[in-house]
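I have a structure here, written as structure tokens, and I will follow up with some questions on it.
Here the complex is missing one protein chain, while the rest keep their positions.
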Amino acid sequence: MSINVIAVHKTYGTTLALSNVDLIVKPGEFITLLGPSGCGKTTLLRIIAGLERPDSGYIHLDGKDITHDKANQRPINTVFQSYALFPHLNIRDNIAFGLRSRRVPEAEIGPRVDQAVSLVRLDGMTDRRTHQLSGGQQQRVALARALINEPKVLLLDEPMSALDANLRVALQIELRALHRRLGGTFILVTHDQDEALTVSDRVIVMNKGRIIQQGTPSEVYQRPTSRFVASFLGHANFIDAKRGSSGMAETAYGPLRPQEPLSEENATLCIRPEEVLYPIPQTCTNRVSGTVREAIYRGDHQEIWLDPQGLRFTTSGCTPLKIGDHIEVGLPTDNLRVLYA
Amino acid sequence: MPEPTPTPLPASCPDTPLVWRGGLSTPRKLRRIGSLLGAPAFMWLGLFFILPGLLLLAIAFATRSPTGGIEWTFTLDNFRRLVGYGSFGWSPANGQIILRSVTIAAATTVICMILAYPLAFFIACRPASSRMLWLIVLTVPFWTNLIVRTYAWLIMLGPESPITRLAAMVGLAEPGAALYPSTTATMLGMITAFLPFMVMPIYSSVEKINWNLLEAAQDLYCSRWGTFRHAILPQTYSALFVGVILTFIPAMGTFLISDILGGARFMLIGNLIQTQFTFGSGNPPYAAALAFVLILLTLIIIALFSRLGGKREELV
Partner (left out) sequence: MLTDPFKSTRRPSLMPWRNIALIATALASFAAPSIAKAEEKPVLTIFNWSEYIDPEVYRQFEKEFNCIVKETNFETPEEALNKMVAGGSRTFDICAVGGGFKMQAGIAMDVLKKLDHSKIPNIKNLGPLFQNPAYDPGNSYSIPYQWGTTGVLIRKELLPAEGFSMSAFFDEKKQLGRFVLIDSTIEMIGYAHLYHGKSVNSVELPDLKKAIDLLTVAKGSKNFMGFDGGVGGRSKVVAGTADYAIVYNGDANRVLNENPGKFAYVIPKEGAPLWIDQLCIAKDAPNPELAYAFLNYVLDPKIGAQISAWTKYATPNQAAKPFLPAEDLASLAIYPDEETEKRLQLLEGVGEKETLRTEAWTAIKAD
């Protein structure tokens, strides 16, 4: 189901949480609200859930204005960051909670709980109390508790932040598979760029109460429109540049040819570590030389910092580099993006 | 995916070394320290609660001496009187007195409960700076003796007080008459006396409440009542239980307030016990039996109440 966020504005006292945010979520889409803490992503999620009121603006669900509907009137369910499972109820009753609140006949609840339980693979644990479960299991109970209501929109508020790294990756993949199986609209909030890139169809990058950039994971990763987005998603080298002649940019490395000529006097060139070429092919025109300051072994690749400017890159070249090696690397024109913000 | 579920620690032998607060110890040692620290409290309870309790039970089976003291001749007479068989034949007096005591105590407890929740939330939601002030306001009455506070109600409900005049204006009372002695006055006195005992524990649990559960309940289609029932009540249940104990038990034994504000019109079980414990005119063994019934009755009602809460007891 589609969600339409229209000019939503929210302040807490003098603190700006959301500044005229517009967002359209298409039916069946899995989007991620990504940003550092305090960027407003959770506030936006809570406004969609109905747990907060916007100061101004509207929320439409399938074209219907639900701005003033209470949380319990919206066909939207949330997986909370802390899971918020009811400690006085066992797993089964936790999962059945939403159905019972809506007075679904008990005969119908049983099979649906069983279905939800096997969907999140918690079979055989339904009689346990929540405190008898591990973090990952609790998270899946929270998921089942939300999904059993067949919400038109499922909201996930940093659902994996409390889990360890391995489990998190496994659950991310599981969540994606679940979305494919069930359809429906998922909105996930995270500050973890890997998670955002892994799970979602579309990433909404937020900062300081605004949406900075949105697009598919590869769009936002490959074509960041700002220094903030480039640095928040993955690593990036930023090179200050001045407009030079015939499409060249003047930099501390000397003249380089970026993707496109600079349209303003000053700009920042941006290239990701894995895009730097080493060993350098003959055809590459943007050549930079330097001394290896730091070389870190990463198993399948090496991570190198190059003096004097601290250019960071990765190489999986055959001969490992050592500190002090004097080398030359290439900054391919196609990857040397021009940013103005 | 395989995930480790927490397993209980293996039962250790009492001398297995273990680390406790940064030092090496054994369960045996810890237990010894524990019993040492707990001993004074247990001795206190044994000496001043269990022992007198047993004595009371023993006296309940003794006979009243001709002069009104205790004579150690076994009898069940006191229990016969307890169920109403006295010098005037069977009388419902005891039943009426007990029923009235329970009703007043229960009504006080329930009303305090209903008032305590909003008050506890109100205080818990104040900024930290003024919260202390509110708590002090709540406890200020305790700085004054209960008798003084109860007499203060006599002035507040007297014929000249603004409250009384207001009540007369809206037709709730006869003009020029006091609002006491009356059941309403008694209840007012009882509620003001016991409300803090209910608010305090509930407040302390509201302060620590997990608000996420409230949001979760709302998110899962709960009405306001449902949110209270499923998200607030279970979290504050143990505090409520404490509040009920702190309110109900003393309310069962109190007769001061009903004597002053209710015009001593009725005896409560406390009055009855007191009257019968008087040498000369009373019957101490019968009083002991009555006191024992009071204790028993209180325990039963508390047990029923905790049963009512059912599984929630396991919580936290």
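Letters are used for the chains, namely A and B, taken in the order the chains are written, and counting of residues starts over at 1 for each.
Definition applied: a contact is a pair of C-beta atoms (placed from the backbone, for glycine too) under 8 Å apart; a residue touches a chain by one contact, two chains touch by 3 or more.
Fair warning: this is a prediction, and the values are worked out from it, not measured in the lab.
Contacts of the undisplayed chain with the visible chains, over the whole complex, involve B. Screening B:Y151, B:F241 or B:F305 for touch with the missing chain picks out B:Y151. For chain B, the residues touching the absent chain in the complete assembly are 64, 66-69, 86-88, 91-94, 96-97, 147, 151, 154-155, 158-159, 177-178, 180-181, 255-256, 259-260, 262-267, 271-272, 274-283.
Keep in mind that, in the parts below, only the chains that are shown with their structure count from here on.
Between chain A and chain B, the centres computed from C-alpha atoms are 54 Å apart. Taken in their complex, chain A has these residues touching chain B: 49-51, 70-72, 76-78, 80, 82, 84-88, 97-98, 101-102, 129, 132-134, 136-137, 145-146, 149, 167, 170, 174. The touching residues of chain B, counted against chain A in their complex, run 1, 3-6, 210, 212-213, 215-223, 226, 230-231, 234, 237, 311-312, 314-316.
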